[in-house]
Each structure stands twice: as C-alpha cells, then as structure tokens.
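The other protein chains are all here in position, but one chain of the complex has been omitted.
== subunit A ==
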Amino acid sequence: MTDQVAALVAERPRGLFGDAWHALRRRPLFWVSVSLILLVLLMAAFPGLFSSGDPNAADLSRSRGAPSSAAWFGYDNQGYDIYTRVVHGARASIVVGLLATAGVVLVGATIGMLAGFYGGWLDAVVSRIADVFVGVPFVLGAIVILTTLNAGGDAGPVRIVAQVVLSISVLSWPVAMRIMRSTAIAAKQQDYVKAARALGASSGRIIGKHMLPNCVAPVLVYSTIALGAFIGAEATLSYLGIGLRQPVVSWGVMINSAKDYLRVAPHALLFPAGFLTATVLAFVMLGDAVREALDPKLR
C-alpha cells in the first residue's frame, strides 16, 4: 500500500530500463555479482593497488613454496608469487573477455538485425552461414584457427591476445546473430513499426529508432553471460597451450603451468582456478538478474 502511494507521489517519467534498474536494486544477487565484478575490474585496471610485487620475478629457490604470511597464495613451480600473478592475470582474462564479447555482439547483432529486418535471401544466406559456424565444435575450431595463425612462431603479447579474441569471435558470433534475428523478426511485426512505415519512415530510421531500442535487451543479457563464458574459453584455450601463453600472464596460463604439479603444489592451481570460477559465476549471475529485471513477465 505504502509502495503504491509512494509510486503515485513520485510519478516521474521512467523508461523500461528505469523500471529494470528499480527491480535490480532490490536483488542481493545483483549486488554480490556487481561487487565481485568491480573488484576484478579494479584488479585488471590497477594491479598495483593489490600487489606491489613483480609478476615476472621468478626465484627457483622458492619453488612450490606453500602459502605463508609473506606470500599469501604461495609460490608455483617456477618460484613466481601466485598472489601477484593472480592479480596481474586478471587484466589479460578481462581484456580477452571484453574484446571477444564486443566483437561477438557487434558483428552478431548487426548481421542478425539486418537478416531479421530484411528477411528474404539475405536472411537465408546468413542463417546458413551461421549454421556452418555453429556446427563446428568450439575447441576444435579454435585449435584449427590458432594453430594456423601461429604457424609463424613467436608473437608479441598484443598479437597473442588478438588471435585469441579473433578465434572466439569467429566461432561465437552466430549465437548473438540468432538472438538478434529472432527478436528483430518479432519486433518487425509490431504495430508501431507498421505505423512508422505508414508515416514514411526510412528503413534506417525504423531500425535505429524503433527496432534497436526494443531488441537490445536479449542481446544485452546474452553479452553479460557470454563475457563470463569467454573468460572461461580463454582459460580453456590457454590450458590446452594454444591460447594465451608466456609472456602474457592470465589465469588460464597459470592453470596450464600448474597442472603438471597438481599433487605436489595444489595451491598453484587452486587460486587462479578459484578466481576464474568466481568471475565467471559473477557474470552469469549478473546476466540472470538483468534478464529477470528486463523481462516484464517475470516481474
């Protein structure tokens, strides 16, 4: 009752995203995932805030040292400080996740919107191409792409990251494309699109003003979940030895180098894997919360 009165009193214009924010604010799960994500983002942007050590300082005399007050997470086989490397590894993982998500969403959503809006042969061709990419198993496709790109041998950190981002984007854009295509097909048949066409609106205007604002929600939700998944994919590829590798530090690289010493130094695997899991989980939880908030039927 008091809520209703308050709603009537504070009657100011609020869009659907405003409503979504209103719903999100009350969800503890949303705040937990947001704080975790902020923490990781802070680590990625300013690793110096968390650790003053050098992630590339190895000392074999400390090899496989157990966690202690000097080194909270212990040392790995090479004698690297695991805490420092976990902090510095956040950057590569986050950068790969963000860039891959941006690539997948931009490419997939653009193609999906055009295919859904124009339909016809464009839609048929694009959909079949997407089917081909979906048909390729992710790991197999990534192995093929990355080994082909790496045939030349040594590469700098920027190139290594670019290659991983590219392979993830190439193999994952059909998912975003399909989501956007189906929402675009549904939105195209809405009466407000008919009304705009009757007014003489151009296709560009209909896509930009009427379709996009009503179609972004599902892709937005997908992108939060995908961000987590792509961080996991980076770790998978790095673990297999074809993704990121030295001199780049990432959680996947750390898991890769720790795997051979699992029984003698389990902490070397435990800490990067724990950070990876928590980060992926945070993004997936955020995506879930955003989806529920944006879907009026669940409210």
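General remarks:
The definition used in the following text is that a residue touches a chain if its C-beta (ideal position, glycine included) is under 8 Å from a C-beta of that chain, and two chains touch if they have at least 3 such contacts; residues count from 1.
Here is the rule we use: contacts and distances are computed from a predicted model.
Missing chain, UniProt protein name, picked from "cysteine desulfurase", "Phosphoribosylformylglycinamidine synthase subunit PurS", "Oligopeptide transport system ATP-binding protein" or "D-alanyl carrier protein": "Oligopeptide transport system ATP-binding protein". Listed residues A:L41, A:A58 or A:A201: the one in touch with the omitted chain is A:A201.
With the whole complex as reference, residues 11, 13-16, 190-192, 194-202, 205, 209-210, 213-214 of subunit A touch the missing chain.
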